[in-house]
Structure formats: C-alpha cells, structure tokens
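Note that one protein chain of the assembly has been removed; the remaining protein chains are unaltered in position.
For subunit A:
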C-alpha cells in the first residue's frame, strides 16, 4: 500500500440537540471515533444509510468543521494543528464536490468566473492565462469552452456537476471528496459523470473519497470501501472483498437490500435506524441484527482483521453471506448490443 495521503485517527464530532424551547437535550454523536487511511492515488468510498455521519466525516476530514477529538493527518501533518492562515494555503490541495449541482454554484457567477475563482485565490496561473486555463478545464470535463460566458441556470444538472468538477480541479488538488456527487442525476447522465470521474482519477492520479449511498456506483469506482453505521465504521476493506465476502451483518444486510440481484426474497432487515441521540449500548447494530447475543449489548466489538476489517463479536461464526446471483439475463446478446451502442456513440461523438 502506498503512503497515506489522508489519515484519520479516532476522530469524533457531536452536535448539540435542542428541544423546541432551545434547551440543550444531549448531543448527536454524528461521528464517534473513526479511524481511516486513504492511500495516495486511491479511491475510498464511505457508504451507509442516511444520518450515519458520512457528510460530517467528509467535512471533518477537510476541517470545514472542527472535530471534538482525534487527528486529521494530511500528508502526515495534523490539519487540526494548523493556523487559519496555514490552513487556507493547504486548501488548494483538497476540494469538495457536493451532491446538489443546483445549490453548489453561485447563480451570480458565470461559468468562467466560477472556475477562475480558485485559480485566482490560490494564484495558480497569471491573470493573462486565466481564460486559457478555464477553457482547458472545461474541455477536460467534457464541456465546450464556448459555454464559459453562460450562467449556471442555463445548464442541465449533469452539466452543472461537470462545472463543479472543473472548479474542484482548478486548484490542482491532491485530494477530492465527493459528497454524493452523482446521486441527484438521472441514470444516463449519472453514467456520463461516473465515467468522467473515473477518467480524471486515473489520468490525474487523484486521491478521491466518494461519499455515497449508491452501492453500485461504489462497486464501480472505489478501490476500498468503509461502511458506517450510527457514527462508526463497522467494516473496511478492498471493494471486491467487502462486496464479495462481507463480514459484518450490517454490510450483508445493506448489500442484500439492493434491488435487482435476483434475491428479492432475502431476509429483510427489520426496523429503522435507532436515534443517534441515544444509540444502543455495545454494538450499535444490535437492535436490528439477526445474530445479536447478550455480549453485543455489553461490549463494543473491536475492529478485527488485517486489510479487511470488521467490528462484530461473531464475525467468525456467521453463516455464509448471500452474494448476488448472476442475473445478467440479457447475456451475450445484450453485451454485444451494449458494446455496439458504446462504439457507435463514440464514433458519432468524434464526428460531432
């Protein structure tokens, strides 16, 4: 494994909870003791259901919000120890892309202004070369440079997300965190943006943290995946291993619930996620876990394993995981048609 670009050590963040009268009523432990390593040049995905703390973790990693405890090491340097000024200088190395392409661009800035802003902020190129660089960045993300003078509202969701990506790339960052970067897009446009991200990661050697609840997208582009439940990581490992041989009951349930794998009759997880204000003692998953025993309420399960780790007392004793069957019903014909479809699409793209 190459040297980590980003490493989190036992990071935690709570938010105060207030009642209708504004009185403090405890705290949400949104992120509760998370340790993670993101090797240089790799894609790490963070998955889990709504409210498990994915976005909070992403913001903590970039020090966009302040952690309550722990270390956030970027190239070995603890971001929490940096002065405001030093942090500002560091910002060029790390960028965030949001889910909502409609909210993340300033409606009063043209595309050129939006993409040029980080160039100027971090003094990436001399003023005279700005227009040229913006044009390069736009074509890099598959947009015609002539569009630079247009306003965000003139673009579709997919195009806006391309603009947001161009803006993120402008400062030549080492790390990009994408918080559900393709979740708001329609399938066909999502595929375009996923392909673009993959190309950029490969060609620019980017390190990418993908926050997503879409397990298909994660399987497709991530090298490693971390599964979160109620503020904690419950499993982490190489994507193929986590998907092919999940070790934590929650990971298994999550994977089994994805529709379209030909096991619609798999046992379903009962109930909803418990409130993060009063999480269950011991293993936080125990209220929904089909394998829970007395020990699970008493002791927090430790992370076990090497390379592929999971936090479950009984991970060695679980029945074999139900893994998606091959439901590729379209078979060879569909594969050939799709190949032909892509081929012809590319050919036409070259002509255009």
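The rule is simple: contacts are C-beta pairs under 8 Å (C-beta built on N, C-alpha and C of every residue); 3 or more make two chains touch, one makes a residue touch a chain; residues count from 1.
Basically, contacts and distances are computed from a predicted model.
Name of the non-displayed chain as stated in its UniProt record, restricted to "Rieske (2Fe-2S) protein", "Ring-1,2-phenylacetyl-CoA epoxidase subunit PaaB", "ABC transporter ATP-binding protein" or "ABC-2 type transport system permease protein": "ABC transporter ATP-binding protein". Shown as candidates are A:121, A:257 or A:277; the residue that touches the absent chain is A:257.
The chain omitted from view is touched by exactly one of A:26, A:123 or A:216, namely A:216. Looking at subunit A, the residues touching the absent chain are 49-50, 156, 158-159, 186-192, 194-195, 198, 213-217, 219-220, 239-240, 243, 253-262, 264, 268-273, 324, 326-331, 333-334, 336-338, 340-345, 347-349.
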